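The complex appears here minus one protein chain, its other protein chains still in place.
What follows is subunit A.
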Amino acid sequence: MAARKRTLLKVIILGDSGVGKTSLMNQYVNKKFSSQYKATIGADFLTKEVQVEDRSVTMQIWDTAGQERFQSLGVAFYRGADCCVLVYDVNAQKTFENLETWRDEFLIQANPNDPDNFPFVVLGNKVDFEGGKNRQVVEKRAKQWCAQKGGIPYFETSAKEDINVDAAFQCIAKNALKNETEEEMYIPDTVDMNAQSAPKRRTGCC
């Protein structure tokens, strides 16, 4: 009897502080939004079950702190990630420019096997803000950057108004699944009794 294959995806959310990483996650997982800003300290962890095509997938979302002083967590946090979500604020030019740094940082720390094809998703958040009057990054510009980086999917979102949040995370899950490594045969060695020398006498245990 083959056990039903259950998939767990580790998703890392990165971006400057204040762009709305936690709000996006909260809107997605808890359907809640608070306009009060509370800085994430270190990281938040949430899980969400999703259906991707006919598969049931658990997303383990690692929401990191944007402030530089928490970046020391490095390798440990990024290790084994299946997808990386880069978030910026469409009303703050600098947060968009920093996407480059976040992407590089992730690739260095996580060191994925195939960096060119590692699944990223870019989210331009806060599109609702003041009706878009103060927007500093136009959609075209963002899409251009995503295309340059090997065709990263791009979504314009609002955590506050719940615009595009589900669609974005659905895409995140789908892309992370694409990155699944193929199952290979698992054939460990058999003990070689000729090489198995008589163990030295030891007292005690362990």
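Basically, contacts are C-beta pairs under 8 Å (C-beta built on N, C-alpha and C of every residue); 3 or more make two chains touch, one makes a residue touch a chain; residues count from 1.
By definition in this document, contacts and distances are computed from a predicted model.
Going by its UniProt record, the hidden chain of the complex is named "Vacuolar fusion protein MON1 homolog" among "Actin-related protein 2/3 complex subunit", "Phosphatidylinositol N-acetylglucosaminyltransferase subunit C", "Alkyl transferase" or "Vacuolar fusion protein MON1 homolog".
Considering the full assembly, A:183 is the residue among A:53, A:130 or A:183 that touches the omitted chain. Only one residue in the set A:7, A:93 or A:170 touches the chain that does not appear here, and it is A:7. If you put the missing chain back, the residues of subunit A touching it would be 1-3, 5-8, 10, 29-30, 41-47, 49, 58, 60, 62, 65, 69-70, 72-77, 79-82, 113, 181, 183, 186, 188-193, 196, 198-199, 202-206.
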